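Of the protein chains in this complex, one is absent; all others appear in place.
Chain lettering (A and B) follows the sequence in which the chains are written, and residue indices restart at 1 in each chain.
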Amino acid sequence: MFYFAIDILGTIAFAISGVVVAMEKKLDLFGVFIIAFVTAVGGGTLRDILIGSTPVVWLTTSVYLFTILGAVIFAVLFIDYLKYLRKSLFLFDTIGIGLYTMVGIEKGISADLIPMMCVALGTITASFGGVIRDILCNEIPVIFRKEIYATACILGGAGYFVLKRLPIEPTYAYIAAIVMIIIIRLFAVRYHISLPNIYRNGNR
Amino acid sequence: MFYFAIDILGTIAFAISGVVVAMEKKLDLFGVFIIAFVTAVGGGTLRDILIGSTPVVWLTTSVYLFTILGAVIFAVLFIDYLKYLRKSLFLFDTIGIGLYTMVGIEKGISADLIPMMCVALGTITASFGGVIRDILCNEIPVIFRKEIYATACILGGAGYFVLKRLPIEPTYAYIAAIVMIIIIRLFAVRYHISLPNIYRNGNR
Partner (left out) sequence: MFYFAIDILGTIAFAISGVVVAMEKKLDLFGVFIIAFVTAVGGGTLRDILIGSTPVVWLTTSVYLFTILGAVIFAVLFIDYLKYLRKSLFLFDTIGIGLYTMVGIEKGISADLIPMMCVALGTITASFGGVIRDILCNEIPVIFRKEIYATACILGGAGYFVLKRLPIEPTYAYIAAIVMIIIIRLFAVRYHISLPNIYRNGNR
């Protein structure tokens, strides 16, 4: 029930971030919905396709479709007020990537992949919805340019496999990894931490 | 035989629409062929991947490849005359999305998906070839911006599931749904009907 609630909040946050980007591009109502949809489910869809877990998850239940539909209607109606919710949305989004990363890692473990590939799957689950959103909107994906985002997923995911080797309850390791991802991301955004600059003259 | 003929006509129309877009971008002969190919088969390919029906359909028969090859050669040679065929092409394209939608819905039913997801699959089959075409050509997909296109697929697909509950022959429901999609699209284009504007100042 707790996981489900977080999953739905994450889906809503991702969908709303899709609406915001799509409306900046002046897409029509259908376009806005599709962008919101792929932002919310794109990462999980790519994960399922890569490991061959089909039909992909959103085809097997209508929960995601209705959640996203509701989020889109809400966001389109109240687009002007969304700026007041910016902090809440950022928090949902951050909680969402924490959970999505661990969902992806669990899927990888079920598919008998090695830990490193499980972390890769978790990162894909959490971040590739945004990548597909940006490609459809004809932008270079934002996570390739300036944000600590995938890095938080990778560190937290790796942390999970370290914690799992310790003599603690697996559920605690799972929750600790989610919290780690959330804290790394919040910390990085709060203190403007980014990846090391790889360009000599610094004109990024 | 009837279905097959329509399928081939739809493939030709989609392929030619790909050639037109690709030649505007001044791609070379190989690029033009690939764009035509993905426009024609991209929607069905994505559908097959999402439900795990692999190898995807165009890998299992050479009919699509040769049809598209023929359409590309014809379109490249007669690109200057294609404008006189604009109405015929639009009609093939519209018949094509009607049929493609229903092919996708049938595939969804075979995969035991709920009706709503069958409609989603049908819409993906009919419209995502054009989406992939536009992404490869570095454009925001046209169906996200201004056309009643996917909406016709969704309405017609939903209509099919309503009709199927009535005491009529399933084949009639199938054909009626195709006709419904075609009429909605023709009607929308003829009378410049679009989705409701979601932007306050109307500068779309």
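The rule is short, and it goes like this: contacts are C-beta pairs under 8 Å (C-beta built on N, C-alpha and C of every residue); 3 or more make two chains touch, one makes a residue touch a chain.
Every value quoted in this text rests on a predicted model; they were computed, and no experiment measured them.
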Options B:Ile8, B:Leu65 or B:Val142, residue touching the unrepresented chain: B:Leu65
Contacting the left-out chain in the complete assembly, out of A:Ala15, A:Ile68, A:Met102 or A:Leu121: A:Leu121
Chain not shown, touching residues in chain A: 49-52, 111, 113-114, 116-117, 120-121, 131, 135, 138-141, 143-146, 150-151, 194-196, 198-199, 203-204
Positions on chain B where the hidden chain makes contact: 22-23, 25-32, 34-35, 45, 49, 52, 54-56, 59-60, 62, 65, 76, 135-138
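By our rule, only the chains that are shown with their structure count from here on.
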Chain A-chain B separation of Cα centroids, rounded to whole Å: 30
